[in-house]
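Of the protein chains in this complex, one is absent; all others appear in place.
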Amino acid sequence: MSSSAGQQQIKTLKVLGEDVWKNKVEKINSELFTLTYGTIVSQLCQDYDRDFEKINDELYKMGYNIGVRIIEDFLARTALPRCTDFNTTSEVISKVAFKVFLNLTPTIANWSQSNDAFSLIISDNPLSDFVELPIDAMKSLWYSNVYCGVLKGALEMVQLDCDVSFVSDILRGDNQTELRIKLNKVLKDEIPVIED
Amino acid sequence: MSTDNIIYPSTSDDSFKRPNHGYDYTKGAKSHTTIESSSINYPTKIYNDSLVANRKEVSLSSMAFLFQQMIIHFHKDSKTVHEFEEKLLTNGFQIGSKLLELLNFRSSINPTNSSRTSTFLSSNTNLPTPKMQSQTSYDTTSGNSSIPSNNAVISKTTTQNTISNQEAASTSHYSSIANTINKMKRRDLKILDILQFIHGTLWSYLFNHVSDDLVKSSERNNEYMIIDNNPVLTQFINNNIKNSCNYFMCGIINGFLNNAAFICKVTPHRMPTENSDERIVYLIKFDSQVLERENLRFSS
Partner (left out) sequence: MTIYSFWIFDKHCNCIFDKEWTIPSQPRSGTTNSKQNENVAKLLYGLIFSLRSITDKISSDPVDFLSQKNRIRSITTGKCRVHLFETATGFWFALMTDFKQDDYYDILNHIYKNIFVRFISLNYISPSDFVENEDEKGGQGIRKINNKNFINNLELFLSPLIS
């Protein structure tokens, strides 16, 4: 589906992502990030008594709260306008957003027939460096569920109502870490209410 | 006699304090499996990952947002400010104790060996001649853990001489970094030494620069201070719980010190100067037994 103009656009986005990462982003040791996230998850396990469904929800909510704010930070750094189609959105998320915040470039795969859903395959997830899940968590915990919340919140602020969820996770013994993003609808911009 | 305060030796294993948890012959063997300790029956890759610092970075925004969400969550769950601070302290503590082990290990990896570590992390280059490894000196003082591993290296290298270079290189891909350690960093036994380690190595690891100052209090013998002019993690939090959020960093220092057998309490204090408005002083109060031990050992 990608024409040469599309390829050019992808390249521009990639260059933009790398440029912003190199020059406009203050960086911090990724292991501190990993360790902090680890204590958050283990504190949640304690607080919710190992009810992993609740923990997944809580991580999602935390991610959502991060997402609605991180989008402003993202736009301030990259000055990107709203995307014209979902294809472009996927490229922006993968090549710019993940690169600017996590220094990752997940691969885009598994486009649905109607072009409204795609998967992100994350290799080398910084949150799960040196993490090993216990057996009971392996069955129901999505360790990096915070990513789903962040993407949902951020996309909602640019008027894209999406469902984001994990499909597979290396920590659970699967082959790869895969995130699925499905567009439900494009939210309409509000218009002022007409008073009499 | 039982009311005397015993000065405990500086070992990190404090099971001697609880003599009841050994084998109780009246009860027989205890089954002690927790959920966490169930056997993992799938291969986790974490044991193959290299422990050498790989200098991966993420953006400060991601860390700041994550930290903020952690603050919000803990704040919601705590009924009092003290409880909130305790939670942050406990969580930082876990991180600090892990960092103690990790940073000590990494500082034992001889930096001149870095060419060697890079050769065996890439599987295409040849191993350096095995003879060099066996020449690593045994003049080092006793008690370091590298001697057994060097022995292993020697026996391995003699067999490797007979293997082709390619095979040797590929087997070396999975050999452990511990084999390159000539001399394991000794545990810091003096207060000043370990504080220097925090001021220098720990701070550079966390924030890419050494901490702004390390000061011994002139008033009290057991108080030391580490100063940070611009605390990185709490810089975006601007309200009245800002100082409480510094307890996380205190927890890291606390965990680091406690697990190195320097029992202490760490608290943050905001002390702005003309140059830095956000200056934070981490006050470390060592337990009296630590000072007694230091006096007994090192006073001449």
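Just so it is clear, A and B label the chains in written order, and each chain counts residues from 1 on its own.
The rule is short, and it goes like this: contacts are C-beta pairs under 8 Å (C-beta built on N, C-alpha and C of every residue); 3 or more make two chains touch, one makes a residue touch a chain.
Quantities reported herein were computed from a predicted structural model and do not represent experimental measurements.
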Q. Any idea which of A:K14, A:R50, A:R69 or A:R172 touches the chain not displayed?
A. A:R69
Q. Which of these touches the unseen chain: B:I46, B:I72 or B:M271?
A. B:I72
Q. Which residue numbers on subunit B touch the omitted chain?
A. 61, 64-65, 68, 71-72, 236-239
Q | Contact footprint on subunit A, counting only the chain that is left out | A | 5, 8-9, 12-13, 65, 68-69, 71-73, 75-77, 79-85, 88, 157-159, 189-193
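Going forward, only the chains that are shown with their structure count from here on.
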Q | Residues of subunit A that touch subunit B when the two form their complex | A | 21, 25-33, 35-37, 39-40, 42-44, 47, 50, 58, 62, 65-66, 69-70, 73, 100-103, 126, 129-132, 134-136, 146, 170, 173
Q: Can you check the complex and tell me which residues of subunit B touch subunit A?
A: 35-36, 38, 40, 42, 44-46, 49, 56-63, 65-70, 72-74, 77, 87, 91-92, 94-95, 98-99, 205-208, 232
